[in-house]
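Every protein chain except one is present and positioned as in the full complex.
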Amino acid sequence: MSHPVFKRQLDLRYQKKGGIPMNGALIGQLLVSGACSAFVLLLTSLGLVIIMGYMKVVNLAHTEMLMAGAFMCYYLYSVLHIPFVITLILAYVISFLFGMLIERTVICHFYGKMAETLLATYAISIIMKQLALILFGKSYKQVAYPVSAVLHIGPVYIESYKLILCLISILALVGTLVFINKTTMGRKIRSTTQNRTMTNCLGIDTRKVDTITFSHGMGLAGLAGAAIAPLSTVTYSLGESWLTNTFMNVVLGGVSSLFGTVASSFIIQESIAVISGFSNSIMGQIIVLLVVIVIIRIKPEGLFTPKGRR
Amino acid sequence: MKKLTRMIAVLLTVTMMVLAFAGCAKKGGSSDSIKIGLVFSLTGGTAITEESMYNSAVLAIDEINAAGGINGKKIEYVVKDYATDPDTAVKVVKEMILQDKVAAIVGLYTSASRVAVEPILEEYEIPLVYPTFYEGEEPNDYVIYTGCVPNQQGDYFVPYLYENVSHNFYLLGTDTTYAQGINAQAEALIKELGGKVVGNELVSSDVTEFSDIIAKIKSTCGNDGCVIYANLNGDSGTAFYTQFAAAGLSDKYTIASFIMDESFSTALGSAAANTYASVNYFNSIDSEANKAYLSAYGAKFGEAKAAAVTAVGEATYDAVYLLSKSLEKCGNDITTANIMANFAGLSFDAPQGTITVDGDNNHIYCKARIGLVQADGTIKTVFESDDVIKPEPTK
Amino acid sequence: MKILKAFKNLPVNRYIDMAILLFLLVFPFCSSTYWIYVMSGIMAYIIFALSLDLLWGYTGLMSMGHSLLFGAGGYMIGIACSYINKADWVEYEKLTWFLSPLSSEVGAFIMALLLPALISFIIGFFMFSGKIQGVFFSLITLALSGVAELFVINQSKYTHGNSGITVISRTLISDSKADRMDDFTFYFVILLFLVLAYAVCMLIVHSRVGKVLQAVRENESRLTFFGYKPSAFKMLIYTVSGAMAGLAGVLYVRTQGSVNSTAVGINLATLVLVWVAVGGRGNLTGAMVGTLVLQIAETVLNSVFSGISADFAQYWKLVLGIIILVIVFVIPKGIVGTVIDIQQKARDQKRKDAILSKEE
Partner (left out) sequence: MSDERKVLLEVKNLSVEFNGFKAFTEVNMKIYDGELRVIIGPNGAGKTTFMDLVTGKTTPTSGKVIFDGVDITGKSTTEITRDYHIGRKFQGPNVFDNMTVKENIEIAMEGYNSMHRCVFFRKSKEFKEKVEEILKLIDLYDYRHFMASDLSHGQRQWLEIGMVVAQNPKLIILDEPTAGMTADETYKTGEMIKKLKGDHTLIVVEHDMDFVRQVAEYVTVLNYGRLLAEGTMEEIQNNEEVIAVYLKED
């Protein structure tokens, strides 16, 4: 029979702990860590938000694109020793082209049909994952940190690569904002979202607009995948772990505003970080997700929907 | 039009009928061979870990057949993919039992799949050889467990770490029954030894971002040095090692993990260096049996793959050999009762050293080993128990 | 004669329904035990798919987390079984108050239907009174399913964490091995439930409530101008659908002999959407055909591919993905949806001709 000590401990484990003595330094550290995680989450959900917000397509292949991006990072940076910055740019470009291919061959046939796009992107995600399994084999692949220094600011530390990730995240966000709000193409994208028929009547090729939007979303996913590759190992199953978080983030942020995504990334990650400081991190995750749902109930369009038309 | 619709209906019915009858086709086993079933995740979340298991099983079968088989009979095998899904595991195990009429099954990795198929084994009375180290359970009458259980790992691991590394432990694990079990065991042992548990935390298996946990570790462990007892699965585990090293904490604290194995360490490189692992087999064991095993493995599947052979791979190799020995003892009277009875007391000179099946609980006597991951990704044995240890799966 | 004429005028999918019923009735007499077992599981999944079709196909509520309700039903049986049979991992003495009905076998069965209904009622009340619509409903249900998976794994005291629970298979209510039916009998028990579930679905969709639900799908805001309260109808159907998904969960768990966290997870939730979409939604038949086709395809592909060679085995999922993609391309309305469309068009043409000739 069971060892008595072991049994007692088993009972103990149900009164879950995880709480540790809190102090100012730890809270500061958790806030900083939370912020880093928030930027990572923002980066990984950006592509999803753009495709969902501007095209009303639920892209289930998004997380598999992250996985593909991570593999690009592995083969370009770790195997071919291409400089990291160029690797990121290449990852974006390749993913962009891949997105273009997918959009032109598959997605473009199903606009306005949510079920069909869902099914198509689901099929694509299975195919991508299985192809990765077959082509890249069953092993963990490591991408070394491009920079490894750790910065200390008072009692708080931060890894330099995390800072770079924040930077990439901000650049991707700002780049997208500039692209959407300041360029002609961006104007076309916004007007297509507002009123497709009207935009079409103005002589704008909405099909081209769709292709660009989708490809940009996929490109961002590939970029994000490449950027997060060093954080973990690269495997064909990398996408799975991001599914819940990225979709949840989009739900809270609302699909109509990128600022909403920024805010919700921070709300989710900071609260998980702080709550997990007091209790265990799984309950933290569950509580945050439920709170998110309550918030959506009160503001059904997501936290930050633009107030009037601009 | 009416005709068309009717034709469609008829066509549908016919296709379904054909399908149904196709399912009826029986394969059966022949008189000069013994059929066994292999079930591993060839796709799905744990396919990486299970690759060396599958390969080792095939290697062992080929070796046995090359040496003349079992009492002159060749081993024939069917392989099924359960895709890390317990429901699929149930389905394919039933298929192997009912359609392929296998005499015994070797395989499975996740606890969920083992738990799910146990009722089927009981119902159809087919033995399963389960080659994975796991959290321990009340032994099932139809399962032979060729992996080690916590009392063959943790009972030596925790005191070793206490003596050689630090008295402070931060317990971390994926939210699985396995990690819960071994972390609870560690907690009890640490208390008995007089050490201190400074943190105890479970994370869900899809967490690959450890900033906040690393922050907590840094804050609670302070400057005294600490063992991070991190039993994290798959992608989550590799992410933790990587980020822990990147945060520059590897010099201050030491990670120790049951789950660390060669498939991790060869991939992680320097990020895993100087961390501890504990299991009954390491790739680097310096014995003739092990060399023979690895060179045969390397010849068949490639040298690079041989470097990533893990304890579960070796346990599968043992599992097939133990099964063949048991079948051999059965002679021409291959029944489940005989197979199970013959396992008791069976010994095999495995790559890890001699292992023996404990007739009381269907687990194996094996040595406990503790390894230190080197910078090149190999795991060097730093401790080995003097003798084989009796398995206590319900402890 | 009248009956014959009515039979002739049936929509084509009713013929397919009859073909499926005939097939399911004949199937066990000409198949192996293994296939009887596989088909039992598929029939449980069909009930699950039907419950989603009520919600998605008829009411237009695309739940991306329907497995939450399926798993809730399954877990009720699991917890009851482990408690009653004192599984070796069970360390609690008594069930908490809201799980206390699980201490009896019948109580567990009732709970397995009521709890999913209650959960879906609460979620429905929460969302529909708050005007959460469209993609947000889908995403929230998706997230809930994800949360449920975490929760089930985390509450290992009752659920045995990620390892899952073993239950007595092939009984309906009893938790003792002695009451186990053989595969053949149990197959017909499930078939009976399937026919019942199908009858309930037919009753609902052909009733006025069903028509109102379709109107909700078509144009919810217009419906309020006819004096309806769409949210009440949505809650009603979500609750019914939840109970039905719970029933499917019970039957599936009883077929498999175990329940684990994948039963509430996102993976199954997505799969059931795929089944319904491949078959064609909004006609019940599609849900059945889709589930049958894809589940049989999955089983056969896995079996055939691993039969060819082990290295080949890893391709089966790839082929499955390609099949889904091809289906979505060639027949975006789903298998049955397309067939119905062809028939509808032909009938419309006939009616148009009739009207024209009358006018002349």
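By written order: A, B and C. Residues from 1 in each chain.
Note that in this section contacts are C-beta pairs under 8 Å (C-beta built on N, C-alpha and C of every residue); 3 or more make two chains touch, one makes a residue touch a chain.
Just so we're clear, the structure is a prediction, and the values are computed from it rather than from any experiment.
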Chains on display which the left-out chain touches in the complete complex: C
Touching residue (missing chain; options C:Ile84, C:Leu114, C:Val167 or C:Val212): C:Val212
Interface with the unshown chain - residue positions in subunit C: 207-209, 211-212, 214-215, 217-219, 222-229, 232-233, 236, 282, 344, 347-348, 351, 354-355, 358
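Note that only the chains that are shown with their structure count from here on.
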Graph class of chain-chain contacts, one of line, ring, star, complete, other: complete
Pair sharing more residue contacts (C-beta pairs) when A-C is set against B-C: B-C
Residues of subunit B touching at least two other chains: 43, 47, 175, 180, 202, 204-205, 394
Shared interface positions of subunit C, touching two or more other chains: 150, 154, 156, 314, 317
Footprint of subunit B on subunit A - complex, ascending: 1-3, 5-6, 8-10, 12-13, 16-18, 20-21, 23, 25-26, 29-30, 32-34, 36-37, 40-41, 130, 133, 138-142, 144-145, 148, 150, 157, 159, 161-162, 230-233, 235, 237-238, 240-245, 272-273, 276-277, 280-282, 285
Subunit A partner contacts - residues on subunit B that touch it in the complex: 43-45, 47-48, 51, 175, 180-181, 183-185, 187-188, 192, 198-209, 211-216, 218-220, 234-236, 238-239, 242-243, 246-248, 263-264, 267-269, 271, 308, 392, 394-395
Contact footprint of subunit B on subunit C as seen in their complex: 8, 12, 15-16, 18-20, 22-23, 26-27, 30-35, 37-38, 41, 88-89, 150, 153-154, 156, 160-169, 256-258, 260-263, 289, 292, 296, 299-300, 302-303, 305-307, 310, 313-314, 316-317, 339, 342-343, 346-347
